[in-house]
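Omission of a single protein chain aside, the complex is shown with its protein chains in their original locations.
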């Protein structure tokens, strides 16, 4: 009903599948919590050498599950709980994962999808993949930690374009902008990912864990006071008319009417 | 006489035009102060949803107005005042702007031009645009805050190439290096910019302001002591022979003779 994040382990390879049929694998709250549980479980498995993350049915992930939004987004406390605990809990578990993660990206990779892809070490995409975070159409900004994560992965210029102009970019463009390692025809993506997983599986596992720990430490620039401050008020927009209008318009399948 | 920075507001769209006829819109001191005034005024307007920045007459901005340099550059205190107050005052006002800024770049985008473009959120350029900061020909370095701004926008490799080898790069190369969102034929640039502005104008304005606040907070890594220290002595070169020779040679239309 509300989707699932599935884990399969075969030998030393784990596959994490985002699955939400009929919604292009949009992430529900339950799925964010499962994402955390899955990666916390993987972290306990010393036999796993590599993790693949993919979506089910020809798409990676189309974003958040908007049908749930009216239930928690219009109150600052519950909105903060959603972003800081459910969403960030899942993403942080991915970032804390000590083994290499390879993203296999087809079709929609939007919003939550681009955040999940940003937590992967290596990203291979089909030429039909499309990337963006057009949530300003829905009347809300990206949460600060998530914006920092995406900005680091897609680059500042692309992050601003995606968030400020609701731009959607194709795989070739995202390769050129440095977000993707390779772009492949959709029917051979699976083979390229398998090759990559196999190559990683033959390398030294302790070295991979140590390299990932270095990358993680290097990413931890101490947050500026400005960055800490902004999280304190980041969710005060919850009850605003603009936020309500964006989500209401989406649900009612009409264009939103925003005024300053 | 010494140029102007013009502001027009039409509905929710503001257009800022750099205008210095006969000098490819080179920035005079007056223009830097006007740039600040214009963006401080925009910041008070809650009705403005998007800002376009462009140059007049087929060029964005060719740099600083060198004809003024002999009047203030050869004394460390007045040089510091110019860079830290006039120039940085204008650039900081742009960085503090809470609404999306789109750069429309044709022809020369050099020195001051690349600094102003670096303060924009989205950058569209004509295929005839050319980018660089060949001020080492004039015998002086880029001021530290400005170097940090440009390095962040063009990337460290390109910033070093521009400043250390006086490289000038074309629009296609700057797109490939991640500084530009799109490159277009000069005669359709205007249309593409209009499309972008219109798209932004339909999005949620509060969300844009919150996203820009996040990006601004994320950019504020706390300055290292090394970065603070360097500003203290950054202008001591003011009276040096090299600095005088570079500017004198330019004024006298002869090649400079630098010796170590």
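Which chain is which? They are A and B, in the order written, and residues in each are numbered from 1.
Note that a residue touches a chain if its C-beta (ideal position, glycine included) is under 8 Å from a C-beta of that chain, and two chains touch if they have at least 3 such contacts.
If you're wondering where the values come from, they're calculated on a predicted model, not measured in any experiment.
Of the candidate positions B:148, B:219 or B:248, contact with the unshown chain belongs to B:148. Only one of B:164, B:191 or B:251 touches the absent chain when the whole complex is considered: B:164.
Those residues of chain A that touch the chain absent from the view are 12, 46-49, 100, 121-123, 152-153, 176, 178-179, 181, 196, 199-200, 202-208, 210-222. Residues of chain B that touch the chain left out of the display are 135-142, 144, 147-148, 151, 155-161, 163-167, 176-178, 221-222, 224-227, 229-230, 234, 237, 240, 242-243, 246, 255-256, 258-260.
Just so it is clear, only the chains that are shown with their structure count from here on.
After Cα superposition, the angle needed to carry chain A onto chain B is 120 degrees, rounded to a multiple of 5.
Per-chain CA centroids place chain A at a distance of 34 Å from chain B.
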